[in-house]
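What you see is the complex with one protein chain gone and the rest in place.
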Amino acid sequence: MHCGWAGNVTDNKIKYWALNVFCALVLAVLLGAHMGLMHLPGLLGQINPAWKDPLAWAHVSERGRSAAITGGYVLLLGLALFHGLYGVHTMFTEFFSGERAARRIAAGCWIAGIALFVIGAFSSVIFHISVPRT
Amino acid sequence: MNDHPAVEQRLGLVRWLTGHRHGIEGYLYICHRISGIVLLLFLSLHVLVTSSRLFGEETWQTLMSLTHSPALKFLEYLVFVAFAFHATNGVRLILIELGFAVGKAEHPVYPYRGSLHKQRPLMIVLMVVAAVLIVLGGFDALRLGR
Partner (left out) sequence: MPRTNEIIFSIRRLYPAVDAVPHTQRFPVELHPGMTVLEGLLQIRESQDASLAWRFSCRMGVCGSCAMIVNGHPRLACNTQIQDVSREEVRLAPLANYPVIKDLVANLDTLFEQHAALAPYIARSDSAELIAPGGEFRQTPAQLTRFLQFSGCIKCGACMAACPTVASDTRFFGPMPLTAAHRYNADNRDDGFATRKRHMRQRHAAEHCHYAGECSRVCPKGVDPARALQLLRRELLLDWLGLRRRQALAMVQPASDDQPPSQRRVQTPPPFTVQR
């Protein structure tokens, strides 16, 4: 069977794709709620006045006190980074299709993903621990 | 391989933007990619900006006051537009890629009506949802926002 140009035939990339679709499904719900609350405050504020100004410090610190919301943020960040970087990885591997390029693209995506995840998750968790509970 | 020299004519990135004429799903494919890139860039910035809450209320207030400028408000709205489109089109793509929205194989009888026609009602409904979300977001930013 000819496979000289066809890459590594032992790879199973379908599992990454499946994980990406799963992330997309969860994101549609979680990120949908997040974006709705953050970008439609005027409309949602008519329903619940507490949603009127989500960026006010009082509300930010109130959310920070909740372990569930902090956990949700970390989960959301992980899923969004995987989904986004999987998409970027796909685009780059389409333009640079050599094996060496594939390794570099994968390394770049992993580094960017881990760095952003560490920054985001660290700040969320530390904020949750340190925010004053009044 | 043939013995003649051959001239490469792969379309590459040009195919995304011009190339041959696209159908509506072809344009949605391009928009999905562009909106995805926009959202990932925003996410990176968003992670860095929101991390500033660690430094206390003052830093947070200073950063948030920057986002009240009309230009940044508009950019923020563009992110919302990208999200509304990417999410609704993404729901269509999930249903398609899992093989639900493309229908089963059928006998090819001219004029051919294949999976593109099968998924089109779903596409129209989801694009209407996207349009409604985009209008609501604009209304919110212009009328009800601070």
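Which chain is which? They are A and B, in the order written, and residues in each are numbered from 1.
As a convention for this text, contacts are C-beta pairs under 8 Å (C-beta built on N, C-alpha and C of every residue); 3 or more make two chains touch, one makes a residue touch a chain.
Bear in mind that the values here come from a model prediction, so they are computed numbers and not experimental data.
**Student:** Kindly note down the residues of chain A that lie in touch with the hidden chain.
**Tutor:** 1-3, 5-18, 90, 93-95, 97, 102
**Student:** In the full complex, which bits of chain B touch the chain not displayed? Write them out.
**Tutor:** With respect to the unshown chain, the touching residues of chain B are 1-2, 4-16, 19-23, 25-26, 28-29, 32, 93, 96-99, 102-110, 112, 114-116, 118.
By definition in this document, only the chains that are shown with their structure count from here on.
**Student:** Can you compute the centre-to-centre distance for chain A and chain B, using the mean CA position of each chain? Integer Å is fine.
**Tutor:** Computed from C-alpha means, the inter-chain centre distance equals 16 Å.
**Student:** Given the complex with chain A, which residues does chain B contribute to the contact?
**Tutor:** It is residues 12-13, 33, 36-37, 39-40, 43-44, 47-48, 50-51, 53-54, 57, 60-61, 64, 76-77, 80, 83, 87, 90-91, 94, 97-98, 136-137, 139-141, 143-146 of chain B that touch chain A.
**Student:** Which residues of chain A touch chain B in their complex?
**Tutor:** On the chain A side, the touching residues are 21, 24-25, 27-28, 31-32, 35, 39-43, 45, 53, 55, 57, 60-61, 64, 77, 80-81, 84-85, 87-88, 91, 95, 112, 116, 119-120, 122-123, 126-127, 130.
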